[in-house]
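The structure follows.
Here the complex is missing a single protein chain, while all its other protein chains stay put.
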Amino acid sequence: MTAIDPNPQKSKLSRRDFLKLGATAAAAGAGLSLLRPTHKPLAAQPDPEEATVKTTCALCPSGCGLEVRVVDGKAVKVEGNPLHPLNQGVCCLKGQTSLEVLYSPERLEHPRLQTGKRGSGDWKELSWDEALGLVANRLVSLREAGKPHSVALMHGDLRGQMRQVVNRFMRAYGSPNVISRDSLGEGAARLALWLSQGVNALPVYDLNNSNYVLAFGGNLLESSRNLIGYLGAAAFMRRGRPQRGKLVAIHPRLSLTGIKADEWLPIRPGTYGALALGMANVIVNSKLYDEDFVRDFTFGFEDFEDAAGVTHQGFKSLVLETYTLERVAAVTGVSTDKIARIAGEFATNRPAVAVLPTEPGELSSGNALYTALAVHALNALVGSIDAKGGVLLQRFPKLAEWPAYALDETARRGETKERLDGAGTQFPLALSAYQNVPERILAGQPYPLEMLILLNANPAYEMPNGGRTLDALSKVPFVVSFASTLDESAAQADLVLPASTFLEIWGDDYLEGTGYAGVSLRRPVVEAVHDTRNPGDVLLDLAHRIGDPVKQALPWPTYQELITNRLSVFDWEKLEANGNWSELVYFNAAPGSPAWQEVVGRDRLNAPKDGRFDFFSRERFALPGSDSAPSAMLRASSACLPHFDIPATLTDSSADALDYPFLLVTQPLITQSSQWQGIVPTLQECYGLQGNVKWDSWVEIGRKAAEALGLENGQRVWVESPLGRVQAMVRVYAGLWPNAVFLPPGQGHHTFVRWGRKSAEAMLVGANPNALTEITSEPLTGLAVSGPARVRVYPV
Amino acid sequence: MPRWGMVIDLDKCFACQSCTAACRMENNTPPAGKDQAGMGRTILWNEVLPFVEGEYPNVKATLLPRPCMHCDNPACIKVCPVQATYKNEEGLVLVDYNRCIGCRMCTVACPYAVRYFNWYAPEWPEDLKAHLNPEPEVQPRPKGVVEKCTFCVQRLRQARETAEAEGRTFQATDYVPACVQTCTAHARYFGDLDDPDSLVSKLAHSPRAFRMFEELGTQPKVFYLKQG
Amino acid sequence: MDIGGLIHAFFDNAGPGGVVVLLVVGGACAIYYFLTRWIVTAGKDNKPTPEEGTARVDA
Partner (left out) sequence: MEPKNPFTKAILAPVRKISTGDTLLWGTLLVLLLAGGAAWTWQYIEGLGITGMNRPVYWGVYITNFVFFIGLAHSGTFISAILRIAGQSWRAPLTRAAEAITLFSLPFGAGSIIIDMGHPERIFNLLFYGRYQSPILWDVTAVSLYMLSSIVFFYLSLIPDIALCRDRLTGAPRWQHRMYEVLALGWNHSPEQYRRLEKALDGMAVFMTMLVVTVHTVVSWLFGMTVQPGWHTALIGPFFLLGAILSGTAAVVIVLALLRKAYRLEKVLHLGLFNSLRKLLITFVLGWLYMMIAEHLTIGYSSMTEEMVVLTDKFSGAYAAVFWSMAALVFGVPLLVFLFKGKNNIGWMVFACVLINIGMWMERYIVIIPTEASPRLLTVMGQGSYLPALPEILITVACFAGMALLYAVFTRFFPIVPIWETAQELPGHAHAAETSPTGD
């Protein structure tokens, strides 16, 4: 190895020339410089052991392929895996900084038991055997007492086989309570796809082939699922092909997506649905829609009569009658000519696609489902359902069979119990209602909870609800967290079973976001840095300790064996060599083709699987009625069509409006890592790009509003809602809806490590905007309603 | 000898800052921490600079990734009193950390603000030191010296060594800096500007190409392609 | 002899600058040394020595 040569050959030579020619005195002086070493000799290094290990990222839902350079057993650099179809060799900043997660001094090193009162911080470290014994004993005794359903597992992002592992574990154990965080974010998109397209899945957008992209929400190029794929595709759309596509970003704030889009369309927060329906009005009115597609492959465009002889309004007359341009302009704050122009461009520059936001906070205005339906309806209008350049559907590969297992009596009884979060009962359309858990625990409904397991979940941070979540946690007799760091919820747990990071574990990921079927292999890059374990291994261990039927459902001793078994259908050598396996056969189906049945109507339960996209949701219409209040309105025909209700917080005449004049907008940033935000220094130092904010939160406010309040850039202010207040730094920002303020999510975590010389240890980095928002649930769907909250801003 | 240059397509760049992070991880720049970051002392060789102009709703924002320009006529080299910063024969502007006297004249003189001063000795929490890049060129710098983007000169050496080990001739395409490799939208191009057939030299002469502060005569070797 | 190259080499290399500083300062030192000697020694030939000077102290 050679060091940097500070005296390049050329300049040495010319210096010698100079010496030859120059005065002897000069030679004497310059000679000095030759005598002194120009750099300290580097310590001789023995040839280090070096390897490049392919694995799969888990820092965001995308799951890109990574190549990690490992030198002497230490991971030293992360690159993208060039053979991975999702990221094709590139790597985002979160992936790059994943080593700061791996080696974070904030990580918990051993299992620990809170011996004092919960939240007291009196911890005792345990061995894994002790800790798992503790959990298993509890699980077994609850099961023996016939109360397995009183155990609930709340989870965030789960990868690959983990979803099934968790489901099998809980089902065999006898609890219906696997509660996913989906209801905070992508649940709305998923539900909209199911009710309209009949597929319970997330949409995939084929930006590579699209000519016109309408991005609702600010996160398409910043925090969407399959972000890296979309960034590459957006670049390709612009510069990789003969015809340049247009990208329009619709968001109250000028996000990175807005800045980089061809056009930014500022809109009043919470009114995407109205805008989408207004655009539909233009498209229908001007007959710019894909008439063939709408006629042959959709349902409910025209008014129709149902089997009972009742006439129902169709989408066409709904948008023409109700969503006139003037009305939509008044609601959204977007001028009529702009709406008309964008709608016209969208409909005439096919293939065009309208993109749904999936991140928390984007659709959660209390009308999430109908907003999502309205936006997705635009795709049907232009025939972009499973079309090139439109909305595609994710395919999944067929893996080795799961072992069969038989539920015993306890498990069967447990399965029939009402879910803790009210999904399916309180919220007929919900698959989960994460945010409803604390309320139900506090109310003791439907039964007292005995044990709560948190897996990639931090409800105390995600929905503090004025401290009620903490109250709920403390009401549960036993809380187990798989947290890797002492996050807000883990701090309230009895037992923390520290999870290994994704760089230390076996696992897999589906190639979600690409559309086609495939898996990506995750494998340990380095030995576990601390005494931590893969939560998958922990669940398998617990299954063995509990015994049948859980053990029967999950018979593998280690998660590695589970993965190798499930993926054994592939050529393992190739899988290891490439880091992934994919099947590039499916791209999009022709409407009406046999493959079409896979993408329209596949998952319908009550509506006909006739290959038609529902403007009028027949699934929704057919929802079994009950006597509960929401179901009465379920059958109302307007409830089956996309429509728009003004969220309560938006009515400026509300009592709060005078006291709290601003609407709080949040939107996930690309520099934000949902799980690790507090502890990754480099993400903190890239945090607020537009305002150049690092290690802090800022509140963006329009210039006029700032002037009216006498606020200046850099000033510290309180942002206060009826629920609480947080401190942040002012950034006057022109790219913001006039009466909105923006707080970035993701901050407000504690770090317990000194970063840099003068920073305090145990500091709170920024502020958590969730603390300002009362998070409730939509009555029908169980989706979270979180905003826009009303706030006021005043100097500290 | 290749003359290394970079092209950044602002139409493809989505300001994701992956280059910023990749650069830090490759080149061992230390985390500044809240206090130092608040003083603007963060060391990120490859920053993305925000320029927001105009008033709502007509706002024009430019997000400009800014590595070292590796100027052919660099302002920093002129003012360095001890030739601690110098241009090597491949056109890379580098710093000899063992010679720099820390006068910061180069940081003041560089119009692109690419040069960073180590106000303190760089620090990492003990655990975190494990991930530092072991290459000798990027060993943590001492306090009191100036550092900057090197176009990942260690990668150039590694690429040459690899080529030699594999018994083939080193090619310009064997080497890219970390930011180019990681660029999520493939918006960065890197290569030999003297090779008329290289992609960078073609793009550098595209009608969309411009260089920052061309009027200063620094002759940057980083070219930008205009947005839109 | 390439004068331009020489000038370029002078300005553009590590070393000559230090030499110039040393030459200038050293040269000045020498000049000043001789200057001072020249001035002071003017009194040495026929004038009283410093010792004699001290003898004639004003009370």
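Just a few scattered comments:
A, B and C are the chain letters, set down in written order, and residue numbers restart from 1 in every chain.
Assume a contact is a pair of C-beta atoms (placed from the backbone, for glycine too) under 8 Å apart; a residue touches a chain by one contact, two chains touch by 3 or more.
In this text the structure is predicted, and so the values were computed from the model without any measurement.
The hidden chain makes contact, of the residues B:118, B:133 or B:201, with B:118. For the chain left out of this panel, the touching residue among B:128, B:145 or B:183 is B:145.
Although one chain is not displayed, subunit B still touches it through residues 36, 39-42, 49-53, 66, 75, 78-84, 99-105, 107-109, 111-113, 116-121, 142-146, 212-213, 216. Listed for subunit C, the residues touching the missing chain in the whole complex are 10-22, 24-25, 28-29, 32, 35-36, 38-40, 42-44, 47-50, 52-54, 56-58.
Note that in this section only the chains that are shown with their structure count from here on.
Between the Cα centres of subunit A and subunit C there is a gap of 76 Å. Computed from the mean C-alpha positions, the centre of subunit B lies at a distance of 48 Å from the centre of subunit C. With each centre defined as the average position of its C-alpha atoms, the distance from subunit A to subunit B rounds to 32 Å. Shared interface positions of subunit C, i.e. residues touching 2 or more other chains, are given as 13-14. Among all residues of subunit A, those that touch two or more other chains are 7, 11. Contact residues on subunit C toward subunit B in their complex (touch as defined above): 13-14, 17. Those residues of subunit A lying in contact with subunit B across their complex are 1-11, 38-40, 42, 45, 48, 71-72, 74-80, 87, 89-97, 99-100, 102-105, 107, 221-222, 228, 231-232, 234-235, 238-239, 254, 256-257, 259-260, 262, 264, 266, 529, 670-671, 681-686, 689-692, 694-696, 702-703, 733-736, 738, 753-760, 763, 765. By the touch rule above, subunit B contacts subunit A in their complex via residues 9, 11-18, 20-22, 24-26, 31-38, 42, 44, 48, 50, 52-57, 59, 61, 63, 83-84, 86-89, 94, 96-99, 120, 123, 125-137, 139, 153, 157, 161, 178, 181-187, 228.
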